[in-house]
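Excluded from the complex is one protein chain; the other protein chains are retained at their positions.
Per-chain numbering from 1; labels A, B and C assigned in written order.
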Amino acid sequence: MSARNAAQRSPAVANEGQAGMSASSAAPAVAGEPLLRVRGLSKHFPVRDGLRGGGLVRAVDGLDFDVRPGETLGLVGESGCGKTTTGRMLVRLLEPTAGTIEFAGRDITHAGRRELRPLRQDLQIIFQDPYASLNPRHTVGRIVAMPLQVNGINPPGGVKARVRELLELVGLNPEHYNRYPHEFSGGQRQRIGIARALALRPKLIVADEPVSALDVSIQAQVVNLLRDLQRDLGLAFVFIAHDLAVVRHFCQRVAVMYLGRIVEIGDRVDIYERPQHPYTRALLSAIPDVTKLGPAGRIRLTGDVPTPLNPPSGCRFRTRCWKAQDICATEEPALVPRDGGRQATACHFPESGPVGAGPDAHAVATGPGARGVGTGPGATAAGVEEVSK
Amino acid sequence: MSMSPVEGVALAEIGAGGGADVPKEKGFVGRSPGQLAWIRLRRDRTAMVSGVLLIFFVLVALSAPLVELLYGIGPRDQFQGKLDGFGMPLGYAGGVSGDHFFGLEPGLGRDIFVRLVYGLRTSLLIAFAAAVITAVLGIVLGALAGFLGGWLDAVINWVTDLTLAMPFLIIALALTPTLTLRFYGEREAVSPAFGVAVLIAVFAMFGWTSTARLVRGQVIALREREFVEAARASGAGLGHMIFRQLLPNIWAPILVSFSLAVPQFITSEAALSFIGVGLTEETPSFGRMIYESLDYLQTDPAFVFFPGITIFALVFAFNLFGDALRDALDPKSSR
Amino acid sequence: MARFLIKRIFSAVLTLFAVSVLTFLMFFALPRDPVSGMCPKNCNPERLERVRQELGLRDPLVTQYAGYMKGIFTGRDLGSAQGGRCDAPCLGWSYVNNEAVLDTITRVLPVTLSIVIPAAILWLLLGVGLGMVSALRRGTWLDRAAIGFSLTGASLQLYFVGAVLLMIFVYNLRWLPVPSYTSVFDNPVKWASGLVLSWIALAFLFSAIYARLSRAQMLETLSEDFVRTARAKGLAKPAVYGRHALRAAITPVVTIAGLDVGAALGGTVITETTFGIQGLGRTAVEAVRAGDLPTIMATVLISAVFVVLANVLVDLLYAAIDPRVRLG
Partner (left out) sequence: MDRSDPAPSGEPDRPSVPEQRSGEDPYLRVNDLRVRFDTSDGVVRAVDGVSFSVQRGRTLGIVGESGSGKSVTSLAVLGLHEEKRTTITGEISVGGRQLVGLPEEEVRRLRGRDMAMIFQDPLSALHPYFTVGRQIAEAYRVHHPKAGKRAARQRAVDMLGRVGIPQPARRFDQYPHEFSGGMRQRAMIAMALVNDPDLLIADEPTTALDVTVQAQILDLLADLQAEFHSAIIMITHDLGVVSQIADEVLVMYGGRAVEHGSVEQVLRRPQHPYTWGLLSSVPSLHGDADADLVPIAGNPPSLINLPSGCAFHPRCRYADRNGDRSRTEVPQLRPAGGPGHLVACHLSADDRTRLYAEDIAHVGVAR
């Protein structure tokens, strides 16, 4: 199957055509049309605030990326970076404020329910919380059959046979058809959610933190299952996660988000071995590494992520960046390839080389820790939380 | 008095994880949350006792004519011969005897027991009908307001506030004769069935707000649940999401609120009769009997006692059962 | 905050307006002729018609309504038959009681307040106290007794309890006088002894509901993480329960209490009828029976004002208790 090929495509080829990321300069893809093409995607939530009258939370602010058939793109970032909002917009659970989403060559940005219907079958979502994502009053059979039923599809052999097939595919006993979600463990529930997403034989699945609510020993089971499915069925994935190690094991390409923007996007090898954006480097070095004992010499970011209600001018990362200069406050860096690198980075002063070997090895951002927080105490926490509700 | 909303009704099962719900490997047909609640209910002695009592009350009410036949006395039969010169029943405790289980009414000398049996029928009929209508109204309005939000939600909310701001008893007091006069002339005899229908209508007008608020709150809490989003992401329409995904998850609190609304309507019906609205003299009703009995508080306490205790037993049984039902549907709520 | 208040007040005014219009319409459909009740015997049809004209009952509804509203805000002249000039807030003239409605209200409102406020204090103390104790002693005999008490209370009828209380304390034991109202400023002892039974009856029923509610709230709060944190700090139990848990558990109780008190202030019809005390509720009932429109309008509006006001106050109170609530 072509999925195999896709998975093993050489990074050089896979990366071409993705380098120029802005809408105008996006070069035509070499390996066929992208399955999903996102340009300038934005979501702004109005917030009401008793004192200041209100404002806009720019949860997602101008994303450009493509996903090709059978490709896995990881969307990583910390809480509040807009990755989940992006995922919901892709499957049209949220209405984008601006930008376009093209799926299989069709603009679906504002398509109505009827227009979307044929596309729904190709575009599915897996949720984070295995407890909230299954209707507790429905049997497993009904849950998995729901997408078929809703779309009035009667597969050859009948719905029941198809559901059994799906349950088997995700490693569940097909005889458990008549059981209820509460009779399953977290990992098994997540498998049920995956079976439901597969029911319509989609081409692209948005997986929103599919393993972060699971116990460590169960996480690996589900990651392996998703990898197998991706390979065997030739599925494309947008894999949303905060755990960079999990993303590395699942995704061919990775986009790093910060405050509603993509700050770096590229092939797995590039992102993990040669990250250029200081934020990517800080993220990677912050992950506790079991292979190194004791406190590691890591990049310490001070402060918190600023509020998306009032993001910093210019480069949004500058308030926590140890390399920030005057230009960072005035000019927003574009997401373009730098210094001959293959990945695209939105930074005026990109780094090079592996984390820990570059000049940032022991970089510690100095200055008052308040820099990231100073934009208004209540706003940082409350603004973001209001949006997430 | 306000009809206070059912508090603390949370969803059963969801997130009730922990050591208890480990998959059982035997048997391939699972037990639904409803079946589990039923099993818990069956194990609850209070629930079973109050449930049996309720069924008994309902059976008695349904078979009122049969009771009359067996008892041999009708609700309108008068036994003036068993009253003394002041119209007081002869004998002890208001004339309790083998012929008249609960004694006789002073004045008219009617049999209290058989009138209570018919009063029970009237009260239960009104209460159940009102509870069903308010539940349907409340579910529809609450679910729409909660799910769709926006201006519809604002309008329904405002109407709810308005309804709550109207003094129920006073409006009911005024509305009942008004409605009656719209359909019957000044001197025409009003059929008892019409009186009952008017009462049900008045209750429906004022009673839907608590169910609507409850359902609205539940729907808002569930609306953003991922299983609803999963349906939406699969292209499900409004009907599927409300009826297939949401409502099955809020039956539990609705059921509890229903089981507690019935005794509330029984109480309200009695309260209305008490201030002199509602049913006509010949329709036997709890409230009317108590209202009339209060004049005999000193002279014939038994006349106050029997209707009072019967209505208490009925409402108490409902409340007990409602509480047990809540515990069964939501094991976390108390205990 | 200011925005919230403006919005809330606007909605409240709209509600009151709707209540007044609805009441007005409803009572004009009332099948009773107030005028014929005024002179039962020696009235010929012409004279009745003249009185109707004089009272404005032949004017279009809109004119009548506008006149009524004008009276409330600016006062109006009601004509010699109705006491002449009526200053704002003019609630009209009752042709049944033959007095200005405002005078009726100022006479009966203190009665209802005297019934509701002490009863509310009593039921809150009793109900919340009982609920808290039974939550803290969950599963003990005390808890079971409290649950039993509250279920019993919630199943009893106000008029039944009232009747039994009257029978015991007034007629049999003769400890208390027949219930009546005396102003608290004239004779506090008489005031209390005349109303204490109504307080007990109301408090018994309501405290049952509040005991259930606060027990459930307290149980929920006790399982919260911050209660565990308070214990982890080494706080003694009274501080943990009294300061940390109670504060969070009481909030929803306060909300419901505000609404209940608001509704009760609008007239405790059953209580007043049972004990034969002439308060707002009984006045309203009598007005309805007599078709006394100005009095009906006044009592319904006052009762709606209490409910709406309670709603606003509860919202403000909620924001004061819970810093997370932002009024916006």
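Structural remarks
Following the convention adopted for this analysis, a residue touches a chain if its C-beta (ideal position, glycine included) is under 8 Å from a C-beta of that chain, and two chains touch if they have at least 3 such contacts.
Note that this is a predicted model, so its numbers are computed, not measured.
Of the listed residues A:Arg117, A:Arg142 or A:His249, the one in contact with the hidden chain in the full complex is A:His249. Annotation for chain A: contacts to the undisplayed chain at residues 78-79, 185, 187-188, 215-221, 223-224, 227, 242-246, 248-249, 268, 272, 282-284, 286-296, 298, 300-302, 304-305, 368-370, 373-374, 377-378, 380-382, 385. On the side of chain C, the interface with the absent chain consists of residues 139, 224-226, 228-236, 239, 244, 247-248, 321-324, using the contact rule stated above.
Basically, only the chains that are shown with their structure count from here on.
Averaging Cα atoms per chain gives one point for each, and the point farthest from that of chain C is the centre of A.
Distance from per-chain Cα centroids to the pooled protein Cα centroid is smallest for B. Remark: chain A and chain C have CA centroids separated by 56 Å (rounded to whole angstrom). Separating the CA-averaged centres of chain A and chain B is a span of 52 Å. Among the residues of chain C, none is found touching two or more other chains.
Counting partner chains per residue, chain A has no residue touching two or more of them.
On the chain C side of its complex with chain B, the touching residues are 11, 14-16, 18-19, 22-23, 26-27, 29-32, 138-139, 151-152, 154-160, 163-164, 166-167, 171, 209, 212-213, 215-217, 219-220, 252, 256, 259-260, 263-264, 266-267, 269-270, 273-274, 281, 284-285, 288-289, 296, 299-300, 303-304, 307-308, 311.
Of all the residues in chain B, the ones that touch chain A in their complex are 11, 13-17, 21-24, 28-34, 224-227, 229-237, 240, 245, 248-249. Residue ranges of chain A in contact with chain B, taken from their complex: 88, 91-93, 113, 116-117, 120, 123-125, 127-129, 131-140, 143, 146-147, 150-151, 173, 175-180, 182-185, 188, 193, 196, 200, 389.
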